[in-house]
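Of the protein chains in this complex, all but one are displayed in their positions.
Chain lettering (A, B, C and D) follows the sequence in which the chains are written, and residue indices restart at 1 in each chain.
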Amino acid sequence: MSVESFPAASAAPARANTTVFHRFLRRRMAAVGLALVVLLVLACALGPFLLRHDPLTINMRGRFLLPFSDGHVLGTDEMGRDLLARILDAGRYSLLIGILAMSISVFVGGFVGIVAGFYRGILGHGLMRFVDGMLCFPSIFLLLTLAALTSPGVVTTTIIIGLTAWMSVARLVHSSVQELCQREFIAAARALGLRDWRIMIGELLPNVAAPLCVAATLIVARAILLESYVSYLGYGIQPPVASWGNMLQKAQQYFNSAPWLAILPGLMITIAVAGFNAIGDGLRDALNPRGRPG
Amino acid sequence: MTTPLLDVSDLTVRFSQDRGKVYAVNGVSYSLARGETLAVVGESGSGKSAHVLAMPGLLGTGRYTGAGAAVEVGGSAVFAGKELIGMPEAELRRLRGSRIGFVFQDPMSSLNPVLTVGEQIAEAITSHGVSPRTAEARALDLLDIVGIPEPRRRARHFPHQFSGGMRQRAMIAIGIACEPALLIADEPTTALDVLVQAQIIDLMKDLRRQLGMAMIWITHDMGVVASIADTVQVMYGGRIMERGPVRAVFHDTRSAYTWGLLNSLPDAEMHAPSLAGRRPRLRQIPGQPPDMTQVPVGDPFAPRNRFATHRCLSETPPLQQVADGAPGHLVAAWYDLPQVLRAVAHRDASPQALTEMGT
Amino acid sequence: MVRRFGARLIQSVILLWIVSIVGFSLLYLTPGGPLAMFAETPGMTQEDVERLERQLGLDQPAPIQYLRWAGGLVVGDWGRSYRDDSPVLEVIGSRIGQTFKLMLAATAVAMSVGLATGILGAVRQYGRFDRVTTILTMIALSIPTFWFGLLVIYVFSQRLGWIPPGNAAPVGDDSWLSALHHLIGPALVLGLLSTAVWSRYMRSAVLETLAQDYIRTARAKGVLRSRLLFHHVLRNALLPMITLIGLELPSLFGGALVTETVFTWPGMGRLFFDSISYRDYPVILGMLIFSAILVISSNLIADTLYGVADPRLRRR
Amino acid sequence: PATRVEPEGQVVIGVAQEPTRFHPLQRRTEVDDAVHLNVFSTLWSLSPEGNLVPDLAVEVPSVENGGISADGLEWRIKLRPDVTWHDGAPFTAEDVKFTIETLANPSYPSPSRHGHELVRDIEVVSPTEVRWRLERPFAPYLAILAWAGIAPQHILAGVTDPADPSFNNSPVGTGPFRFGERRPGDHVSLVANDKYHGQGPFLKQAVLKYIPDQIGLKTQFITGAVDAVLIPGIAPDLAKEVERAPGVKVHYSPNQFVEIIALNTQLPQFQDPAVREALYLALDKNTVFNEIYPTGTKRPTESFLPEQSWAYKKDLPEHRFDLGAARALLDKAGWKPGADGIREKDGTRLAFSISTIAGDHLREQFQQLLQQDWRSIGVDLSIKNAPSAALWGDFWRKSQFDSIIVGLIVPIASDPDPSNRFGSWAIQARGGTGLNTFQYDNPEVDRLLREGVGTFDRERRKQIYFEIQDIVRRDLPYLPLVQGRSIEGTKNGLVGYQPNLGYRVNAWNLRDWRWEK
């Protein structure tokens, strides 16, 4: 059959997963992004075990060491802790927060989106109006209000970021579900006598999995950024736990005297976020059977 | 014999995309005389659209774009003495619209939604060096010619304000705006219902007569072919299977694919509206269409052809004049269909056998 | 049209109502309070704190507080700042100009650069320019705004001394030249992200449009390349950009908050952070409502514009 | 007044908080004071040496000069006749009466009625004399009045709504500067008052420029956009960098803050004095002051009073850092290390949290250092910081914290009385009023505190407060660290800057500031 006879909806990849993966890898940016992320995750997960230095050990006599001095590849920070060890350890938290916040928002957003898309009536409308309402707050706004008003920490920060990011997922899923509900296979499922929950879980969910997947990577990226904003503004992760964001916040103090302290974590954020963004982009293209960039 | 308007030889089109190559058109050769109407039929995906769009350099836009799908066009297509393949875009542009007109299938998506219909018709004319004022007047004439009432008012409308049939008429007006020597129509009526389809066909017939243009008309519908074509060309798997005067192809079918196609249509004689008893079945072509991503070997239809020989599977038959057929009736087949059919009928006289040919 | 617009207006009001409830509960549920700040004020006693709380009406049950506040909203009384007793609308009004100035400048940068690169990139898809801009936009989308801001200040004002390190203008100098000079840094930083967004959207919109059947029709007519681009492609590709204005606004607004902190810009951002740290509830809520109104109405306007710009949606 | 000098030039003072409250009866933050102290006048003010200097009053009342009766209850104040308000109206005793009555009014939103609520029967004797009676003798009231800017009765008496912002936005005082304009979020400008009754001002204009963070403050100071940096000054770890910058001077000015780790003594972990002492022993003050707060910025202290206070006791036992001693002390007290190395006793683990304002990076560094050191004596310290608005609410006032790093100001307007901090009646968690958030409860201290406010005899009071300092040092309801220093900066050529512990802000005397010729 000709390619163009396939429904062009982005929701439905027409090809087997292996091909999606191949198509994904063929996009150089996406492949590079994936490589970066894998590398980062591995480094952050394993690095601290392999390094000589403990990320938390303070040495007030060896503060602000330049990179490559005294066995510290990236130097030391304002408390004499090994910067490399610290960056990798911080990466664990940043990535973890990114991924957990993503899970929260994908779960909440996916749920709301599917339910609201499936039940068009008052329930669906009400839910989407609520989503619209939440979207009226610029997300940093919402985030900072929440963050400033709760006591900061890994868990609260994660939850807060998750709770400010789910709306876009809900919207995406909602419109995707609405479009899917127009399709005949949903009518077919109804006609077969499937109950609503079966349709939502069995028929709709697998079909929104692809856009959810794309959204997920983009939200991880966003969450890492948001965490850094919150931490930068002093409302995020608390010491001694390091995240890239709060390392940056601490480091800006020494921007003139020890600029690498600020440049490195900033770079890490940029790299990680760019990596996830690239993956998301690549996925979006790869999942789109017409192969057009979205 | 005068020189043909269009002379295609060994045209090939390949798409290379992420999942590999698509061998869309595999060596198509034919020529088209001035004023001749050629109908192209064939399986979906057999390269009908690809081969006509490749010549004027229109592959790569419209729904034929795929990101990363590189198009390779090979062979030659000489139009009015000029080679089209490899011609610089600027020169091609001058030909398109002025000497070669187009009508596409989906009249909704083929018209620009934000420009008025009048503008879009006039543009076809101004693009070829006519002043806007003249072009506007001509656009109104054209609307009138294609049978749109109140052209002056209608010209100011946007495509969405037109019905499907009217949009297709507008498309035709664009296609014939510069009185081209060749009009290429890619399934211009498929999206329309029978009544509207009939009107469009009539309109095209009239125009062809008035303007004396040649026409390539791509369709799926054998009925449409019968009603409009001088010559019909049957394609399968990126090749021409059979080609010839419409009567010859319909009544003296030489390709097993054409034969299968014509036979699978319901036949008035077969209708037996009774609840009792077994009703006659249609004569279906068994099997699945070919995979266009494989390098083509042999007769593409061979896997579905019960008359195929070993040679069909391994060697590609050339498109040749049918020995005892009408002039210009060509077929690409190693077998001799009338003979094979006679042999089968002889061996197994029951019509049932023919019905379930190959199953 | 008027009727439909009315319906949208009603929807917007309902939306605002939801926003007000969410915003209010958000604040109400949080610990601490506007007076906590003064706990360490010498001589201030617990009794003083409670007295002040009573005077601010903070001892009332939540629904009463909400009704009072929401009732005020309706009649245009948004409450008074705890910090200086000024009416909230006045407080916001005194800052919004600076923020708008910044947003406008950033948008101007973003739209001109973003749209141009988007179009050029799409027209030569996968060309060198396209590749470079794709990578650059990807990076721009990934750079934390504040970090970029810090870098800009470090490099361009501390090292090179080209631009001032912050502020909207020096005290007592109201010349527009100096205002412009001060605007460069923050506008650049704030504009970076939107530039990337605009560029990407524009690129994909142009690509999407290029793939449409009517572009093939236009080419089949032999339309000139330039005309094809400006008349056919851009006319269609720019349509969805109208919606983008509405969609971009919240993030631009949010970005402004962050940029303003980095560049000590006396706009809404600073007000927001101050209000948060002082728990200036009326102002925080006022800003939430204000930004919601901004977002809702810009969406409304974008939709309306879209309806006018796109003939398919225009009423006959 | 002496020969008046024509004011000239302007000074831009960078501050990291925004002054918003200019109403003298409603001011709240120290940065408000920066405006307040220059636009309004007080009856008398505090000199840098800690003496009271008459301002609107002709002399500071005392028992000796008869201004205060021997029992401390009757006060009589004589006022200058030559003072006018910025709007030209004459200043009279009515203004003083109005100010004190308003401050004492329980329904008026003044930040504190402390002291004023004791005033009774206030009475205008003549336009230049006012007198009142105190409910009970209260020595700190003299100092409190040194903070109370006198408000114009002729303008404010007619304003019924205390929340009416119009006066706040254009205050009228008797001080050396008139209020100029306020650009919200950006700056407040003060303009020289050429009718000022005292000396000065020498500057035509003084601007309080709001730059919300310390790094910005520093950058703009170095680059010359501001002429002076005051509240909260230069971050200690940036001081060196600023010192190196050309054309500026850095001042390390002592302030009244005493940095402490407050302990919630009612927690089972902290009830054992041995624990508190062990924690103190395991506190590496040296590293803190050599590394985190670089030399010269802070000085270790053992007292809750600034060393400049007349009641400060110098020879309190000195802290020493001795991890071994700390461990031994805990061992002896029966705190045995558990499986994870954390000590416990009777089921109580020696684990608790430490809090401070989230984002205060130096304190955060300090916390982390503590965490490491205390861990080595078997104490599990976790960090639990919060934004200031959350921290100083019930969490602090109602003693919901475990331990908390806080800069404490014990004196009220330079009077050393610490009743509010150590009196057992001041524990809010137990229904008291006050800020004894340590929940410190010592009957002996209670007795001394009562005695201390009851007498105007400074020598007697001094003895009392010495004794209190001894007891508190022994009991350690908090671990004292350092007395604070404001690291402030002025451009070379700017003279007049003079730190004053009597006020919360060193912009108290802008009337003396000027540019060197």
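The rule is simple: a residue touches a chain if its C-beta (ideal position, glycine included) is under 8 Å from a C-beta of that chain, and two chains touch if they have at least 3 such contacts.
Quick note on the criterion: contacts and distances are computed from a predicted model.
When the unshown chain is looked up in UniProt, the name that turns up among "Peptide/nickel transport system ATP-binding protein", "Acyl-CoA dehydrogenase family protein", "Glycerol kinase" or "Succinyl-CoA:3-ketoacid-coenzyme A transferase subunit B" is "Peptide/nickel transport system ATP-binding protein".
When the whole complex is considered, the residue among B:S9, B:T134 or B:S264 that touches the unshown chain is B:S264. Of the residues in subunit A, those that touch the hidden partner chain are 1, 5-7, 12-16, 183-185, 187-195, 198, 202-203, 206-207, 209. For subunit B, the list of residues touching the undisplayed chain reads 43-44, 164, 193-195, 197-199, 201-202, 220-227, 229, 246-247, 250-251, 260-262, 264-266, 268, 270-271, 273-275, 278-279, 281-286, 288-289.
Simple rule for what comes next: only the chains that are shown with their structure count from here on.
Our note on geometry: subunit A versus subunit B, Cα centroid distance of 49 Å, whole angstroms. Centre to centre, using the average C-alpha position, subunit A and subunit C are separated by 22 Å. Our note on geometry: subunit B versus subunit C, Cα centroid distance of 54 Å, whole angstroms. Among the residues of subunit B, those touching two or more other chains are numbered 63-65, 67-68.
Residue positions 148-151, 233, 252, 255-256, 292-293 of subunit A each touch two or more of the other chains. Interface residues of subunit A facing subunit D in the complex, by the touch rule stated above, are 56-58, 60-61, 63, 78-79, 148-153, 233-235, 238-240, 249-250, 252-257. Put simply, subunit C touches subunit A in their complex at residues 11, 14-16, 18-19, 22-23, 26-27, 29-32, 134-135, 138-139, 141-147, 150-151, 154, 158, 203-204, 207-208, 211, 250-251, 253-255, 257-258, 261, 272-273, 276-277, 284, 287-288, 291-292, 295-296. Interface residues of subunit A, counted against subunit C in their complex, comprise 29, 129-130, 132-141, 144-146, 148-151, 221, 225, 228-229, 232-233, 245, 248, 252, 255-256, 259, 262-263, 266, 269-271, 273-274, 277-278, 281, 292-294.
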